[in-house]
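Here it is: the structure, laid out below.
With one protein chain held back, the other chains of the complex are shown just where they sit.
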Amino acid sequence: MAVQVKKVLRPPPQITSWRSGLAIIAGLWVTTRHLIANLFGFIRGRQDFTVYYPEQRFLHAPALRGMPVLVQMENGRERCVACGLCEWACPTSCICIFPAETDSEVERYPEIFDIDMTRCMFCGLCEEACPEEAIVMSRQIEISTYSRGGSLWHKEDLLVPESRLRTRIDFLRSQYGR
Amino acid sequence: MEDRNDSPPDREPAPPLMEKVLAALGELVIEYHRERGDDRIHVARENIAAAAQILRDSPGLSFDMLIDVTAIDYCGQPDGFRFQAPIMDQNRPIARRVSHSRHRVAMPERGPLPRFAVVYHLLSTALIHRLRIKCRVPEEDPAIPTVTGIWPGANWLERETYDLYGIRFSGHPDLRRIFLYDEFVGHPLRKDYGKQEEQPIQEYVGPGGHLPRRPYIGRTGQD
Partner (left out) sequence: MSDPADISPAGHISGAPGRIEPSEPGELPTPPMRLQFGPSHPATHGTVRIMLELEGEKILNADVQVGYLHRGFEKECESGYYYQNIPYTDRLNYSSPILCNIGYCMAVEKLAGIAITERCRYVRVIAGELSRIADHLLCIGASCLELAAMTPFLYLLEARELVWDLLDALCGSRVTTNYIRIGGVAADLPDGFADFCRRKLDGAMKLLHDAEKLLTGNPIFRERMEGTGTLSAAELIAYGVTGPVLRAAGVPLDLRRVEPYLVYDRLDFDVPVGEHGDNFDRYLVRVEEIRQSRRMALQCLDQIQPGPVDVDDPRFRWPGKNRVFNRMEELIDQFMLVVEENGLMPAGEAYFAIEGGNGEFGFYLVSDGTGKPYKCRVRGPSLCNMHPLARMIIGRQLADIIPTFDMINMIGGECDR
């Protein structure tokens, strides 16, 4: 395949010539066209470019990475087995897990599972490290609070039923066979 | 400007680059390696300016661009790292209790060699080949001759190396800190500078004060 070196062409200088007036008229024509398209474009079905947040929401792709949450199974328990991999993988070390033992068949569960949302950067490495699909990135991106303490999310706040995480889990499963 | 060849140059120059470098530099090269496709020579620090001059000016080499200057704090160990260095404490159970303890840097054992290595990366824009030069610099006297006279672009890169590693470039026209402020204590990329180390708080000297906070051009106004 050919890679060529190409000189960029610069149009002749027009500063004093009559063509500079033409350039300004051409520019005005471009802006007018955009103005008309934006004013009356809805007749031809042109979509607004502005999103009237928060009445309207931006339509994100299925790959969107929001805040990390814990998957809650049907029986109301978390799927996490407190293996600690997400804690290792997190670059900002914002996850804190204290494991405990239980009699059910999973044997281990996290007694404490905190994520410090002031430090989390939504990178998704915890989700990638988890061997149980127990922590996934939700589509929730609005996590502002009134106090700093409110940014420390505990296990109860982080649990989200699996049915509400369908989009992300489906997306993850589509990537399994990479 | 001379004509440049418009087709991509050959990936493999006919005689390997290292032979040409060795022929041009002769005695100046202490040792040389080829590692992962990168050519590397070691030069004594007194000879760096002379070697740089030859590398830039010999027609078969013509390293006309200085890509990068940096340093490495080897703590006196050999370059090749034949050992497992206990650099970071990896004690995770403590990390749970003491915040950030994972990031505490422990000083690895010292070896007998000079502590720092200053690393230069060169590129020839006409012939498209690269070379890395390493010079060991001891801790007691961390100084090396500057190459700003050969590549003016070395000015800021050497200032950065001075700022972050504390290596003085003798003959540098304007050796002052570039990223950090003048009152900063220590050199942060050295291995004995902990990541969570704190700096003394500086007194604010407002406009019109006698001591400017940042390097300042001359004195203001009055003459």
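The chains carry the letters A and B, assigned in the order they are written, with residues numbered from 1 in each.
By our rule, a residue touches a chain if its C-beta (ideal position, glycine included) is under 8 Å from a C-beta of that chain, and two chains touch if they have at least 3 such contacts.
Since the structure is predicted, the reported quantities are computational estimates derived from the model, not experimental observations.
Touching the missing chain, out of B:Ala50, B:Ile67 or B:Ala143, is residue B:Ile67.
Here one chain is not drawn; of B:Met18, B:Ala50, B:Leu113 or B:Leu180, the residue touching it is B:Leu180. Against the chain not shown here, subunit B presents residues 1-2, 4, 6, 8-9, 11, 35-38, 64-68, 70, 72-73, 79-85, 87-88, 90, 102-103, 105, 119, 121, 123, 125, 128, 130, 132, 148-153, 155-157, 160, 164, 173-174, 176-180, 188-189, 193, 195, 214-221, 223. Within subunit A, the residues in touch with the undisplayed chain are 1-11, 13-15, 19-20, 22-24, 26-27, 30-31, 34, 49, 60-65, 83, 85, 88-91, 121-125, 128-129, 131, 133, 137, 171-173, 175-178.
Quick note on the criterion: only the chains that are shown with their structure count from here on.
Chain geometry summary: the mean Cα position of subunit A and that of subunit B are 38 Å apart.
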